[in-house]
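Take a look at the following structure, please.
A single protein chain has been removed from this complex, and every other one stays in its place.
Now for chain A:
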Amino acid sequence: MGKIILRNVNKSFGATQVIPGIDLTIEDGEFVVFVGPSGCGKSTLLRLIAGLEDTTSGTIEIDGRDVTKAAPAKRGLAMVFQSYALYPHMTVKNNIAFPLKMAKVSPDVIEKKVTEAARVLNLTNYLERRPGQLSGGQRQRVAIGRAIVREPSAFLFDEPLSNLDAALRGTMRLEISELHQQLKTTMIYVTHDQVEAMTMADKIVVLNAGNIEQVGSPLDLYNKPDNLFVAGFIGSPRMNFVKGKAAEPYRAPTVGIRPEHLRLSTESGTWRGVVGVAEHLGSDTFLHVNVEDVGMVTVRAGGDFAVTHGDTVYLTPDENRIHRFDDKGLAIR
């Protein structure tokens, strides 16, 4: 079980308030991702849940038990750190066995569980090595192994993949998702990589300066962002924002349109612009188009859409996929 409830959780470091007051419910078995820009308080929030930081005020509840004042060890959670935080003087085997040893599990049970975890994580051949003799991906798997053996009520991940190269990140992402499907245990995952957030999450929590901007499924956030911040943060490349005269026809101070929701033509359309940079990714081409009265607009074209720098193109926003925002930046629905 792993239902976690935060009630008005507040955290200050000295005079600086990092988390002004957060209410959040995480259901048992959910994969929740915290995203937000650097310094917005993602790690702090995770560490508050873990018990590595004390709350300034508010309460944290796990499975109906108030754990606000409980020590990290008493919360039944496991954490995977960005730096892996393996014990450098212990073998892989002892690293994975450590939480079990602390819980005074009998040696033969430890042996069985470590062997099983090593098998699942492809670490069987490395059990006698020290962390210093492993690659980054292997170290990360040891850290995950150390977390899964104790069968915690929830896993906490703090940017676990950010030290890995792009290819390995992709593989590990799948492995963690698969692990979640097998274990069906609550997972809270901090990242600032929105591909990770979109692909892994059941529920995304978007944070900004310690506040929750929006909570919802990846597609909810993509299709119905509550405000400008979420609209700009979720989706890649970023949503285009149009203000002033060009937004008037849509009866809103600010209008947002994603690069993939603009129809591109070389003959006619709502907006006329000149192609600046064209980024060819093979599958897609992203054009940065300079539109008069609107500014720079990013648009997605097919992989073989043949235009180059300086060409004139026409863009037409898809009327059904337009996002409208009021003066305060809140979505008009």
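By our rule, contacts are C-beta pairs under 8 Å (C-beta built on N, C-alpha and C of every residue); 3 or more make two chains touch, one makes a residue touch a chain; residues count from 1.
As a convention for this text, contacts and distances are computed from a predicted model.
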item: Options "Glutamate synthase", "Sarcosine oxidase subunit delta", "Carbohydrate ABC transporter permease" or "Formate dehydrogenase iron-sulfur subunit": UniProt name of the undisplayed chain; value: "Carbohydrate ABC transporter permease"
item: Omitted-chain contact residue, chosen from A:Ile4, A:Ile19 or A:Ala50; value: A:Ala50
item: Hidden partner chain, touching residue among A:Lys93, A:Arg146 or A:His261; value: A:Arg146
item: For chain A, the residues touching the chain missing from this view; value: 50-52, 71-73, 77-79, 81, 83, 85-89, 98-99, 101-103, 146, 150
